[in-house]
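With one protein chain held back, the other chains of the complex are shown just where they sit.
Chain IDs A, B and C follow the sequence of writing; residue 1 opens each chain.
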């Protein structure tokens, strides 16, 4: 029996792994930070024997509420990820699993590797509608990739979509894969029509360093990028710095920042109601956007979510608020669950990579629904 | 140089094929009928040389308006079908093409073979949500296949979808493939939710005999099935007879009959406004259905279509009218173009198999939008 | 419960099908012929219930020995075909199967449809190395397709490969698919080298009419094509007539005619030892050919096979003999089993489409092994 995590987005420390019935583990903190919650490791198992894996420091993680009613993901082939029995006692997270095969991967959510990210970028750039731009290097020297979809033109609406500021929220990049698959499908009517009047600026992974390092929430320097949008710096948050600069050059008419939420078992949107320049038009557009989503998929809902900011009380270091304020545009933080959609639960898979992709495709419909109103 | 059509849905007669520049062809009539318009043949060509193929009897075909602004489809590999230069002079249809390869298939629209139909049925039956039922034999002895999707229950809404009464409208079966792909995707939220409250009864091909025979509009006996719904008979229209019987057993809460229109370059719905029992509720439901489609795809529109029947003047031999009247339910004939969607033209491919599939998937969203109102 | 066979290569007559436990069937004779053995039908079943299907006329079929130790093939999805319990009592063949799903296809061997044939031809023609030629129409008006692989040149060896003179021997076309896949793979070294010194003339299906009609052994006119090579005629055996004519134009340096054998559970070669012009060089080349096959695959053997013709006693109406004699070249009839390779049995699948494809690929290695000696 052995446990390893030396691979892309791997994160675990082994305290004790002598008996399948008593495996003691701990999640590593993000570098230079106290955040931790993401885990991803490989177990070399005894097939047919129950392995009891206790994450001993679960109770002090960034979002202890995230462990309630949570089930860990497992995979034999790194393609199909299924849920395994998991319990949280307020202190420790206990995963129980009797593997059928000699090795199994476990993760907090279906991982999305940097190799797959590079494949996605190269696939996208081959579209005649897509231009691939390097924004600059991260602190670890990786590439900040921007995809520009649609021929830029002054009169077109500028739509920015960013994902995975928090690298442990891998569903955000699965979402982007679904979103891009549809946007670049030259026989998809909504996509084709959208590209006549809009240009999309897409950053599928805002935090490649944190992603590779197996972080939950920060970049290589331990910085939470989603608190850097008031004053990003090349030293601490180049990822945000580059994107905000590029936004400055293009302008922004609509912004969507894609995330995962550890605790709430729902998809939802958090708006920018607390931003000083928030106005009626934004509100109406936002309602229209939600209305389309509600009308086409039970994966979206508006009952559960974050508390709405009071007027003027928005945290302007947060991406969606900062962008909304700076560009006087509609902006949302979109949240997907780590757990499941409690309105449509799936005991075998929970919220999944596939459902994230489908939700990305559905969100394109919602953008289609408001596109013509963005600049009127 | 040689032209052949002895294969599934093949239809052409060669009048003269000696010179590539002067190929004279004629479309065969549907068996025991005067209808004709569907063609599908293979040219053994001289690569690099322009072949001028004249369909000499185009002007007397069922829908001469169908040839205006129409471009024929061609394929080297029977998978990718592209449009080739085509002209109509009011009498003859002239297709001009310089093939790159030794052989090319041409067709009125991307063919959908009976082999593919059988693959579709067997693929579908493997879903745990799907039951496969034989309704009975056609006149040529083929199978009338019904797919029941969702666990039947009294309280659930019964949704019937039929396609390809007119066998030359092959886009109708491509539509069904897209519709079924989504309906049977167990990670598609809308499909999963729909199956909680609805049962789908799906006939992907109402006219397998006509399809294999290369007919435009009739079954093996030369009967236009979409005029048989008042009094179908085992002798002349067993296809309709079986389906109407099955509908009688299940009841119908919503009915969609999928077609292609030769002349109009648009997707549109034809309602049952002329049916005696038409009422406000049907009207509102119908508007809601259209509204969802309009909100998510430019492939749908409501400006162009058939003239609306005056109250009480519906032709009750037509499927959608007959079913609406008999079951007091909302029913539509859905029409897709042979040509293109003039609101979103694609010069290379025109309206296509892929776009038909995507439209089938989108129509599921529209059903999702009205499902809860069907039985209230 | 219902049984149908109205589709490509379907063949069965239903005598009685009221009780799953007592289904009585008969195989139809080939048109204008007494041959029969091929069957292919679809059962609409009661899932979970044993269906006992008795082929009542098995004992009088063309090759009653073919039923000994034979197991029928079944498929739910028309892609994976598995063996089901089958017994032969000297008179009747009894297939017992409790299907998991509502419908199942059964066949004598994994079918290879005309649609798939057309796909294969169009796929092949796209290779820069391949030229697609129409030889002429069959009696039913289908196409006799020839694929020429490699740039023709006088100094190159002419290698002819034909398959499926007997249409029920569908493994022969699966073999051709494996053979062509490798021959047209532009990163396969042996194929690339072969095409420098050889040209291949390939007829993947010698008998498309019989194939579609669900025949065992004859063409549309009830003619056994493999007895027509002495004097083929356009009236009775145009398939052979065209091919022999084309051979006459190209010459032949090596000929392989691919078949299936109903009785013997082995792959084997039948040579042309009985042909008047048989000589030592042919013998040595033939031994070399077999030697390569023996050295690379246990799917081939030389112990079991047909009795070797005595010198001068070959039947010159048979393809391999006729071609060997006429072109003074090495020629083989290659036989694959309907049952299994008894040297390497597979209880689940028996001899299969996949193994036929792999054997086709392996035979290319054997041709590679003798190619340089063909014209020396």
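Please note the rule applied: a contact is a pair of C-beta atoms (placed from the backbone, for glycine too) under 8 Å apart; a residue touches a chain by one contact, two chains touch by 3 or more.
These figures come from a predicted structure and were not determined experimentally.
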Displayed chains contacted by the hidden chain, counting the whole assembly: A, C
Listed residues C:75, C:101, C:358 or C:373, member touching the removed chain: C:358
Touching residue (missing chain; options A:56, A:98 or A:113): A:113
Candidates C:1, C:14, C:52 or C:190 - the one touching the absent chain: C:190
Hidden partner interface residues of subunit A, rising order: 2, 4, 6-8, 42, 44, 75-78, 101-103, 105, 113-116, 118-119, 121-123, 125-126, 131-134, 137, 140-143
Interface residues of subunit C (partner: the chain not displayed): 187-190, 192-193, 292, 295-299, 341, 344, 346, 349, 352, 354-355, 358-359, 365, 368-369
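By our rule, only the chains that are shown with their structure count from here on.
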Equivalent interface positions on subunit B and subunit C, same or different at half: same
Rounded Å distance between subunit A and subunit C, as computed from the means of their C-alpha atoms: 54
Centre-of-Cα separation between subunit B and subunit A, whole angstrom: 40
Approximate Å spacing (C-alpha centroids) for the pair subunit B, subunit C: 37
Contacts with two or more other chains, residues of subunit C listed in rising order: none
